[in-house]
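The complex is shown incomplete by one protein chain, all other protein chains being positioned as in the whole.
By letter and in written order, the chains are A, B and C; residue numbering begins at 1 in each of them.
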């Protein structure tokens, strides 16, 4: 599954809860042509689609991230093959 | 049950747990010839018996008091007919 | 009845279910169960006998429950305390608190236990490898009760 080209990072994106509904998608594959992209780069890439993507991921909206099932900050650096989940603040319990 | 003489206060004493065992008694009647005796007066009266009474109620021993089923301090003033319980610090739960 | 003193064991699950039944405003249940450990102060324990002060016990517990309800935004409080002779693993006390939110439920449950440990007339006597001895009150219980 890993790409032989160093400069492309292939990611599996997962959208959950309100974002899954807003995006009408549970997730997708995304490739970034970047040496060491961060979660912020993923967010910027999605925002550039405009519409609901720009609205839900607008600066100031509370969004959380997990990479390979661990909560991370937006400056977390991604590696080829990472699963990046994007979701609203959790409300279980 | 109330005494017609103002200057005598009749009390029902109750001994519990370690004190009941030490005194070999679950309780007794005690009358104090005093206008407004306090719990401290009861303790002094019992201490004067010497032996185990003086030992268990010696100053510095942790002893608790309840009058008519309410925890009170040693300076609590007693009335005729009161039930005065004397016991070690509680250890339930 | 918000408080019960009994020799019989209790079923914590059933007591919890009963307390929150029919109250759809409950969002949080905090519960505590105190049990007999097989070791206390480093010595093995075979049996634990709980003595109380009949007459005072229920009113002391009712006062504690009333105080917990007054101090915390909770819906209901239950205390069940056993007396008599118990063995290691046996249940001694149950406190259940229901509330709309968890913070007040936790606080009221811990408050009730802290007060019970210093104000309810129960005494424990252990029998074990050391022979027979009355359990001493712990300074940490006074400190816990003084927090509130």
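What we mean here is this: contacts are C-beta pairs under 8 Å (C-beta built on N, C-alpha and C of every residue); 3 or more make two chains touch, one makes a residue touch a chain.
Since the structure is predicted, the reported quantities are computational estimates derived from the model, not experimental observations.
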Neighbouring displayed chains - absent chain, whole complex: A, C
Positions on subunit A contacted by the hidden chain, ascending: 14, 16-18, 62, 66, 69-71, 85, 87-93
Hidden partner chain, residues of subunit C it touches: 11-14, 16-17, 20, 24-39, 88-89, 100, 102-103, 105-106, 109-110, 113, 140, 144
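Just so it is clear, only the chains that are shown with their structure count from here on.
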Furthest chain, CA centroid comparison against subunit C: A
Separation of subunit A from subunit B, taking each centre as the mean of its C-alpha atoms, in whole Å: 73
Touching two or more other chains - residues of subunit C: none
Where subunit B touches two or more other chains, by residue: none
